[in-house]
Structures are given as C-alpha cells and as structure tokens.
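A single protein chain has been omitted from the complex, and every remaining protein chain is retained in its original position.
The chains carry the letters A, B and C, assigned in the order they are written, with residues numbered from 1 in each.
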C-alpha cells in the first residue's frame, strides 16, 4: 500500500523550490542521511527547514546549507558551523529559534490537529516579546501554534511494507512527531521488512503516517565520541 | 526505587474522601480490576472519577457507583447501567461529558505541563456553550484545559521494579496518559519483572511516571464476545 | 424487492453494502458503532482497507475464532476482534491525534439528523438519558470524508434530513455525504444534491421525504442499490 523506492533521488524528486520540510534527528543521530544527500543532488532551492539542529559543516543539513538551498531554518540549537553564521549575518538565511520542548510540541500539534497550545517555556524571555501570554491557575503561559510540513524526511531502524516504523534508542528523537506532521512523509529505513514482522505492540510510528519508504545504509557519523577506559 | 505492594488494600489506603482519581481502561479492557475492588473495600467516599467509561452494573467502576462512592464522573461514554441513570436523575451523581479525543488530550496535557489547548471537537455543539471559541486559519476551535488527578490507577501487562510499564494490545488505551497525569500513580501489573527485563525500546510508560506497583491476577471480563465460526 | 416487504435487517444490509462502495482500496477508515461496523462485513475481496478503532488499534481484523479470543483486544464497540497483519496498537491520545490530525481518509458514522449545511446530530435526545458522545465529536472533524448512514425518515415517517437539526449537534458543517435506505445525497457549498436513488424509490419520493430542497445531479442514477 505504500510507495517503496529504490532510488533516493526519485523519493525526493517532487520536493519543489519553496517547500517546507521537516527533517528528523538530534545532532547527527537519527537523521535521514541519504534523503538529505538526494536533496543536495536535486538542487532544490528556497527551502524552509524545520529540524532541531542544522547538521555540521560537511554532513547532514550542513550540506544543504553550504549549497545555499535553505532560505529559512526553524530549530532550537543551530549554528555549529561557520557557514551558518556567515549566512545569517549576511541576511541570506533567516532563523527562527524555538525552545526544544516547544519545537517538539508544535510539531506534535501539527500532526495531531491541535492548532495551538500554551506552554510555560519562554515566558519573560525574548521569544515571548511578540507572543501572547495568558494566565492559568495564576501562572503565565505562552501561546504557541502548530507546525506542519509539505514533506517530512525521517529515519527509522526498521520499517515494514505498510509503513510501520520502529526507531533505535535515541535515534527516535523528533522522527515520530515529524512523521505525523508531514503532508508527505518519506521514511529512510535501515531495514525494510515484510508486513507482519513487527510486533504491533512495538510499533513507534503507525503506518498511516508514512507515504513513502526506502531502504538505505547510513554512515552514522559520531559528533562527540566519548568513551571510558577499560577498568 | 518504587513502592512494591503485595496488598491491594494497602496500595490504595491513602486515597481519601474527596480525592480525584483517574482510572485506566476502555470499557472493561485494561482496567485495574483489583485496585478498583480495593477501593470498594476501603469505603472511600465523594470521589471524582476521571475515566472514559464507568464500568458495568457488577464490575469495574460500576461497583464504586453501586456503593455510592462517586460524587462526580468525567468521561466520554457512561451510563451503561440503570444505577448510573438513577443517580444522575436523582442528583446524587454529577456527570461531565467530554468528547473522547478531548478527554484523552486533556489528560495528556495534564501530565505534560500544557495547561490548555485548542481542538475542533465540540465546536457548534452543547459542550461549547460555556466554552471559549477561537479561530486559527479561518477555522473555529474550542479551548480545553488540562486534567490532573491526586491518584491514577492504571493497569499494564508487564511492569518492572523501576516502574517501567508495557501494555498489551488495546488494553493500553487511556493508561499511559493517566500514568503521567496522576500525582501518585499506582500500577496494577499482570506480571512484575526484574529491572532490565524490558527492552528500553519497548517501554510504553517510563518508570518516572509510576510511584507504586502491585502484581495481581485479573478476571478480564468480556463485555461483548463476538466470534466468527470456523470456515 | 418492493420496499414495503423489506425488513429492518435487509434495509440495514442494503445501506451497509452501499456504504462499502465509499471505501477506496488503500485507504484508512473509521467505522462508527452499530450499523457502520456492519460495513466491514461487506468489504469486497481485493480491496486493501485498514480500519481504525479509536480505542487504539490500526488494522482491525475479522472477529476472532472462539479459540483466538483475547480479552485485551476489542474495537470501539467493545466487541472482541483480531488484528490484521501490519496492525499497530497505541494509546487513545495517539489514536485521536491520528483522527484529529486528518490522517484518516474516511469515517462512516450513524446519524439521527443531518442538516442542509451538513450539521450532524447523532449523540443525544433531550429528555432521554445522555450516555455521552464517545469519539464522535472528534471523528467528525478528523476524517477527510464523513459519510453518514441512516434511515431516510424516522419511525413517524418524518424526514431526518432537515433545514436545521432539532437535536443537539455532534458537529457543525461536517457531513460530506448521506446514505439512506432511499438515496445518496451530497452536502455541497450551496446545499444538498441528490446523486443516487435506491431500488424501489423514485426521485420524487426522495424529494418528498427530505425537508430541504434537493438539487438533482446531472448524473443522477436510480436503482443503484
């Protein structure tokens, strides 16, 4: 019932200039590596990208940035590279910073038919300056609206032919909410299995949220290798 | 790290008159049977009960009802028994009806620090009469506030000593949100296992939400047995 | 079959079979409690349909064999069911996120009254015991298409399709299509359009038993079900 692709280029071929896309991952963990590479190849421009971070210089969303394919970035922690800073200061790149929990909840709201909600995060800070504050039980909260995307690019450890997804460890992160908030959700999976293989109790993203699937091999680059010595 | 009980009576002994409690389950599926029986034994009165349904005449929350322990019921579909109707008509029982999705989301909000959110459900209906309507993107939505409880009574298939819970099939229903929305959450589990037994990728309710655990055997009554014949 | 001779069960089956035609292969569907649930019995071979149950199941299967019965596995009508291959279980919050977020293609629900503007009343009758709306108020705002199935008239022979609902609403301007024992009627921008007439009924009889003025579709078909 789902579109199963074998070419990453084909899987993203209808992502057009000016599209709003969500891209899963936290740092470089759980990012749809090959879908991002295909976007770089596609040369699509003027993207609005919603993602917690913006990759590093030479990997992940950093590649789209270097290629000047992003007009606007919505995230919670960005600018881990010089090119990001340069583009922001020169006005080539617009940035909207959102507290991480607010970002996660805005995306969840987008997929859940909740147009807006209130959160304590950001009250009394610069991000509330143009916002709407309201009291509930004598405490102040900030109104936040839902985020949706034309396309969501997510990565899972396992996907079946019906689009059910299972994530591995902290590679889950933003992927489930983004899968639900995209008009078209494209899942890059490490392993594509037959329907019926995944225990229905273990599904993280029900297949209804996924329109396209493609299997691929990831590099899984490590940003900050921290190890302990054998005792 | 959690309080592990062996007596259901002890597990609910500090639920006092006038408490607000959430009780998991959909119909009779996934209800904390033995915790409810212990509440009946405890004779605690003037409860506000938040649960999707209110049991049947002689099982589940119907037992608390029969025993006149409930002052107010918040649910989406109730009154499957005559006693419920009698108590409502006589004014002994107050009922607050909420659309099922709104109920689920209000409870999720309660556990998530979201004081209020907007939903399309109920716009233009009696439940919006005293409510607050607001437009987002030219569509009307109704403001709904979070629900919390003094105690949440949930049931899971498996629980470990650290409070991690796994639910079975549709016995999950309202249990995860209620586990998060109770000041004190008491989990009745079919099987209590050693910490480390549950795969961290398969945990439905992280242990942080659960304060007390108790293992018990359930009757699992079936409300509407529907079977097909062998072909 | 002449209309007078049709018993209630036969009429319900007729409506359910017609409603089944609304289901496109490859779609995700929620069926309401009661007559809508019956629609599942008539899904044509080869149609791939994933049925959602708002209590937390995507991929409802057949009723279980006696030996397959699992008390932890029910549908929203509290009936024991099985799960299809490729099914998933989740909480009610996730289930209604799915519904409210417009991920379902279609919901087929029962109705008491439908208005000319697509208002639906199907959850309470004032003066009678109110049991609650369950998930109906969420579902009518969620699925991409809302089809209401019901008798064309009430037991007194009075129209149930009205200029304005008398009963308290479940949702305002939510209905896309009405399927009754007599006709299929679409709710569009400027009113109601009659698009099909059931076997044994005439266009005129349908017009007479419907309160709002009906436009007649250029492609109207009669005797289709």
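Just so it is clear, a contact is a pair of C-beta atoms (placed from the backbone, for glycine too) under 8 Å apart; a residue touches a chain by one contact, two chains touch by 3 or more.
What you see is a predicted model, and the numbers here were worked out from it, not measured in a lab.
Student: Touch partners of the unshown chain, restricted to the chains that are shown, please.
Tutor: Result for the missing chain's touching partners among shown chains: A, B.
Student: Looking at the whole complex, which of A:90, A:138 or A:226 touches the chain that is not displayed?
Tutor: A:226
Student: Tell me which stretches of subunit B touch the chain missing from the display.
Tutor: 1, 108, 110-114, 160-162, 164, 180, 195-196, 200-201, 203, 206-209
Student: For subunit A, which residues lie in contact with the unshown chain of the complex?
Tutor: Residues 26-30, 52, 75-80, 85, 88-89, 95, 97, 99-105, 107-108, 119-127, 157, 167-177, 204, 220-230 of subunit A touch the chain absent from view.
Methods note: only the chains that are shown with their structure count from here on.
Student: Would you kindly count the fewest steps from subunit A to subunit B, each step being a jump to a chain that touches the current one?
Tutor: Shortest path length, in steps: 1.
Student: Can you tell me which chain lies farthest from subunit A, using the average of the Cα atoms as each chain's centre?
Tutor: Centroid comparison gives C as the farthest chain from subunit A.
Student: Roughly how many whole angstrom separate the Cα centroids of subunit A and subunit B?
Tutor: Taking the average C-alpha coordinate of subunit A and of subunit B, the gap between them is 33 Å.
Student: Go ahead and note the Å separation of the Cα centroids belonging to subunit A and subunit C.
Tutor: The mean C-alpha positions of subunit A and subunit C differ by 36 Å.
Student: Would you mind listing the residues of subunit C that make contact with two or more other chains?
Tutor: Expected reply: 83, 89-90, 96-97, 99-100, 141-142.
Student: Using the touch rule from the top of the page, what residues of subunit A touch 2 or more other chains?
Tutor: Where subunit A meets two or more other chains at a single residue, that happens at 112-114, 200-201.
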